[in-house]
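Here the complex is missing a single protein chain, while all its other protein chains stay put.
Up next, chain A:
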Amino acid sequence: KPKTKRAKRFLEKREPKLKENTKNAMLIKGGNANLTVTEVLKDIYAVKKPFAVLYKKKNITRPFEDQTSLEFFSKKSDCSLFLFGSHNKKRPNNLIIGSRMFDYHVLDMIELGVEKFVSLKDVKNSKCPEGTKPMLIFAGDMFDVNEEYRRLKSLLIDFFRGPSVPSIRLAGLEYVLHFTALDGKIYMRSYKVLLKKSGCKIPRIELEEMGPSLDLVMRRTHLASDDLYKLSLKQPKALKPKKKKNISHDVFGTTYGRIHMQKQDLSKLQTRKMKGLKKRPAEKSAEDGGASPKKSKSG
């Protein structure tokens, strides 16, 4: 139970909310991680800062057999995405990318093998500032056809999405991550975007290779069951956009509104004042036929 305001704020940040925080990722090294895998983890940490934690020490666990230690780490650091790197003879240069929900239990885990890796420091180009929201592009029909690829796509989007913002500076769109699925391999490339002048409003795009590029092969998967996944997708009702009553749109885009009025007495309606038509006192008293105590203003 919290005793200070600071502790209370800390706990409040971690409890379930209507609109959730940006997901943090934890990057863990396995017992036998080699240089390639360590470099991959460091590069992805650089891309995902400040929403990532990089663990420096090696952790001897096997995510596919035992998930308790991963769940413990996620509970301690409040991270809901993880990336686990390891290397052995049977599975060289292994990366397990995973996500979870519902009180820190593992939801999906996909094991990918890294075939080729070009790191950030190997590419001698200018880099974009850290924390930029990347543009994500997925190419290839495999990402729709295959169920595992679809889960992988949603996992990758969740991983690299960054904070969700209401508006974005158009000149600041500098970073793009491009994933291509071809022949059972997934090519991930990152480019820096240069906006060149074109004749019209939309600029012409030129890409410059930057940043980590990976060639991935899908190995094992541990996907959550369908109903558990559906349960995790459920959004609370309060987040649904409120429907405005009495407003309708038609096919052409015209908006129609409906106003409900009370019954109006048209004889007492306020119209333009025309001085010539004003009733003179003599006429009025003749009409009323008697002394009326209240003086009424003609209008």
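Here is the rule we use: a residue touches a chain if its C-beta (ideal position, glycine included) is under 8 Å from a C-beta of that chain, and two chains touch if they have at least 3 such contacts; residues count from 1.
FYI, contacts and distances are computed from a predicted model.
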| item | value |
| --- | --- |
| Identity of the absent chain, which is to be given by its UniProt protein name, from "RalBP1-associated Eps domain-containing protein 2 isoform X5", "Ribosome biogenesis regulatory protein", "Nicalin" or "Phosphatidate cytidylyltransferase" | "Ribosome biogenesis regulatory protein" |
| Omitted-chain contact residue, chosen from A:L83, A:L120 or A:V176 | A:V176 |
| Footprint left on chain A by the chain that the document does not show | 15-18, 20-21, 23, 57, 80, 99-103, 107, 133-141, 143-144, 154, 157-158, 161, 164-173, 176, 178, 180-183, 187, 189, 191, 193, 195, 198-207, 209, 229, 232-236, 241 |
